[in-house]
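Have a look at the structure below, then the notes.
As you look at this complex, bear in mind that one protein chain is not there, while each of the others sits in place.
Up next, chain A:
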Amino acid sequence: MSYIEIRNIFKIFGPDPQSALELAKGGSDKDEILAKTGHTVGLHDVSLSIEQGETFVVMGLSGSGKSTLIRHLNRLIDPTAGCISFGGEDILAMDIPTLNAFRRKRLGMVFQRFGLLPHRNVMDNVAYGLEIQGTVRKEREAAASKWIERVGLAGYETKYPDQLSGGMQQRVGLARALATDPEVLLMDEAFSALDPLIRSDMQDELMKLQAELHKTIVFITHDLDEALKIGDRIAILKDGKLVQVGRPEEIVLRPADDYVQAFTRDVNRSRVLRAKSIMEPINSGESQAVREDWPSIQAHARLADILPVALANGTSMTVRDAKDTPIGTLSPQQIVDALES
């Protein structure tokens, strides 16, 4: 069983969700239910398993239900039907004090428009989660200082949110979510409100942090490039329904339907695809396929990093795994095909 289990979640907005639930379970889609009952289907039979320590991205356009989904994980929204568990613990069964304790200790959340407390300075914002937990001032300020420095905002402790740029505000939001040392980080379009350059910086920063911290991150975005860049696995949501779940390469190489295909069309494939997923594998023992003068490349290398090698040599390349064992070959033609398709 995975760390976070979401089973058959339905969320229907309206005065009498139960009546519309029967229709939804019977297979009616969003538009039909809206026309018949006036109820809006937020999520339609969504099931997901999220592993501990992975960065799981939920991608969808506005109205796809992605923000609704992430709010189910800390019960800012309760489902109309379905189960959600963390490490085997049913979070829907929790009463308010248990739920609050669960939110305090195990979850951190980062918001699209930052959600900072405008009447508190950077220090007090970052220390907010610890303050809610009842940590004494000295201790929480020590922890907050550490995280403020970690996100590169040392010296800004006494500034207020409206005195900071968007990127800096979101650094505060990130530090605030990390300050309580949560197991799970929920990020709701955390970088969508930022300028492209700043956004890219923040993505790199997050990946660097994640390489050290190994949190379970659930990241919501409407941007496929962002999803492919930071996600270990990606779920694609459309009209409240799950369309596809898979690793970035699976999404690009084998889109589940036209909807996903349309998304992946403009993706820079060389940044997503890795040597391993497009190489010609060699069976163990058959080393004759590999020639000594071919350059070696790592199985996890991205095409963007392989291209200079391929262009410089013009020959095929040997793909080696982490133990330096040859596991496949890659010809320039294969690269061209992968980038074209």
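Assume a contact is a pair of C-beta atoms (placed from the backbone, for glycine too) under 8 Å apart; a residue touches a chain by one contact, two chains touch by 3 or more; residues count from 1.
Operating definition for what follows: contacts and distances are computed from a predicted model.
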- Name the chain not shown, per its UniProt record: "ABC transporter permease", "3-phenylpropionate/cinnamic acid dioxygenase small subunit", "ECF RNA polymerase sigma factor SigE" or "Putative Zn-dependent protease"? "ABC transporter permease"
- Which of A:A24, A:L107, A:I148 or A:L206 touches the chain that is not shown? A:L107
- Note on the structure: From A:Y128, A:F191, A:F263 or A:W294, the answer for touching the chain not displayed is A:Y128
- Query: Which residue among A:T180, A:T264 or A:S316 touches the omitted chain?
  - Reply: A:T180
- Sole contact to the chain not displayed, among A:G26, A:G88 or A:P118: A:P118
- Message: Contact with the hidden chain only, please: which chain A residues?
- Response: 71, 74, 76, 99-105, 107-109, 111-119, 121, 128-129, 132-133, 160, 180, 186
